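Reading through the structure tokens given below for one structure.
All protein chains but one are shown in place.
Here is chain A:
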Amino acid sequence: MSGGNATAVRSALTRALRGVHWYLKELTGEARWDDYLRHCAEHGHEPMSRREFERRRADEAERNPVSRCC
């Protein structure tokens, strides 16, 4: 029984950690690269290099300033 409980706890913990990881990747925009790769795979495009991809994102950030409140 306790073995079953331990497994349940472990899987709940794994799920929670995976959730946090997903959230942080989404929040920081890191996940955009994965989205892009998936997009390319779906449409049969040849993906650009990660360096190039991140550079384009930085250029966009340059043009769209974000406000930070007090």
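The definition used in the following text is that contacts are C-beta pairs under 8 Å (C-beta built on N, C-alpha and C of every residue); 3 or more make two chains touch, one makes a residue touch a chain; residues count from 1.
What we mean here is this: contacts and distances are computed from a predicted model.
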Chain excluded from display, named as in UniProt, from "Carbon starvation protein", "Peptidoglycan-associated lipoprotein", "Quaternary amine transport ATP-binding protein" or "Anti-sigma factor RsiW": "Carbon starvation protein"
Missing-chain contacts mapped onto chain A: 21, 23-30, 32-33, 35-36, 38-40, 42, 50-51, 53-58, 60-70
